[in-house]
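Quick one: structure below, then a few questions.
For this view, one protein chain was removed and the others were kept in their places.
And now, subunit A:
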Amino acid sequence: MNEINQLRSHLRSSISTLSSLKLYQAAKWSAEALNGMKIDDDEESDVDLIQDEETTPIPTIYQIRLNSKDHDQFELAKTYFDCKEFDRCYTILKNSTNSNCIFLKLYSLLISGDLKREQESEGALGSNDLNSSNKSIPIILKEIESLFNKDKSYKKNPFINYLYGITLLKQKSTSLAQDALITSLKQFPFNWSCWLELIHSISNIDEALNIFQNLESFFHQSFPNSTKFSELIMIKLGKLNCLQEFFQQTPELYNQLNELLEIFPIFSFIKIQKALISYHALEYTECELIFDDILTNDPLRLDDMDLYSNILYVMQKRSKLSYLAQLACSIDKFRPETCCIVANYYSLKFEHEKAIMYYRRALVLNRNCLSAWTLMGHEFVELKNTHAAIESYRRAVDTNQKDFKAWYGLGQAYEILDMHLYSLYYYQKACYLKPLDSRIWQALGNCYDKLSKFKDSIKCYKKSLFLNNNSEISKDVTILFRIAKIFENLNELSNCYEFMKQVLNEELENNQKNDLTSQARLWLAKYEQNLGNWENAYFYAMDMNSGTSQEIEEAKMIAREAKNKMNGITR
């Protein structure tokens, strides 16, 4: 219980630290976490908070310390920041040497640079979009680096490290950025924005596991047993989020999820993670239930509701999606999440232009709105505007390398353009991210097929088949038929025969006929005919009753001939 109290007080203190440094989102997250914790009966909840703080010795957590001169200036700068006068905030702190003041100064410079860039670029995908860049970033990097060189003590400020990390990330120096973010987390693990940025920067699962390993062992080593509890909880939360993003479905993950749910029973963030995990496990109903629960408890929440709308879209729940869109609009029309939800709604109604408009709006509101880029790409595909689709998928993978849908979309788009080398590469990328998805393997197989790499193609198709064991049949048939065809091309008729037979077996077992199965039937009939196995040929050709008239005609011919031969032999 003591540990829980400690976690509480840590979260409390982190809220004030984060909000005075204007890291609003992180502060909000901390506050939600604090309020999402179990209400403890044992703890006298009416104990005066201040008293409480006094009795429990606080903690090895980073806090802001300022001397009086810095303090006044810092307060002034904060008010400017609050009034969104970022350049003014920067100027007032220009000569400050306190590390927190420096953080706020550079942070406001970063934001002002972003705003200016936004104005210059005339919106996402606008005419100037690619040429514009945030001009403050080099200045910030240079200043931080010279600070670090000048005085090592600045390296001890977690927030300067955080800022260094995010600017490096924008310059795509990923490994350096990760180092900076990890350092920041070691110094102050309660900055959720920092966790998000770190998780963002990770591009494969091995890397992720290494990083978390590293963090865990750091906290195990550097803290005595009693105090590291809350830090470890933060690591667990980060890890949960990260594994979720990598589509993991291990039992370990479920265990951790449940463990965290014990501590934070009403913390929406964890519920959403749970929902997303079940979404990735294709358990849509479960997922929907969780989101419903979140909405009832927190009806005005917009964060992450765009994910919910994606789920509703996949489930084709049109009325519910419409309800959600209305609700979101009534809460705040100008949130990127709202725009995404509305766009999803239009997409479901096949109003693709409108959908694109709303995705764009979402991107204007937040350039890094992850799903919007990908979804916009899908819309462009629907409109047969392949080049625009490629552009938005590209931007999607630029902002989030882990989005396998965008990679897959890129592959598809290039396939439409008949650029199979390109699409191969993108499918491979998607495959790295989701190696267990049979659709991707099938696409890969198709690609290799087109590139005349038949062996590779067969490998991919087989893998796809293997992974597809338990879902719909029609796909299986297609794949089997493709494999058979490839073997035919390679002139390996015995193998081809095997697979053609399998195709037919699918038909017989499931009693579902379609073009492919009848083609297989015809092929088998011809095959047997060539071998002179008249009985078999007759057997296959006999039941041929679907397909084009030409095929049926052909089958009849074979059947007739076989019958004659059989009669001839018996006679």
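Rule of thumb we're sticking to: a contact is a pair of C-beta atoms (placed from the backbone, for glycine too) under 8 Å apart; a residue touches a chain by one contact, two chains touch by 3 or more; residues count from 1.
Throughout what follows, contacts and distances are computed from a predicted model.
The unshown chain of the complex is recorded in UniProt as "Anaphase-promoting complex subunit cut9", chosen from "Anaphase-promoting complex subunit cut9", "U2 snRNP component prp10", "U6 snRNA-associated Sm-like protein LSm8" or "Small ribosomal subunit protein mS29". Taking the complete complex into account, A:459 is the one of A:459, A:501 or A:565 that touches the chain left out. The chain that is not drawn here is touched, among residues A:20, A:91 or A:173, by A:173.
Shown as candidates are A:148, A:254 or A:422; the residue that touches the absent chain is A:422.
Residue A:141 is the one among A:27, A:93, A:141 or A:443 that touches the chain not shown. The chain not displayed touches subunit A at residues 130-131, 133, 138, 141-142, 168, 170-173, 394-395, 398, 421-422, 424-425, 428, 432, 451, 453, 455-456, 459.
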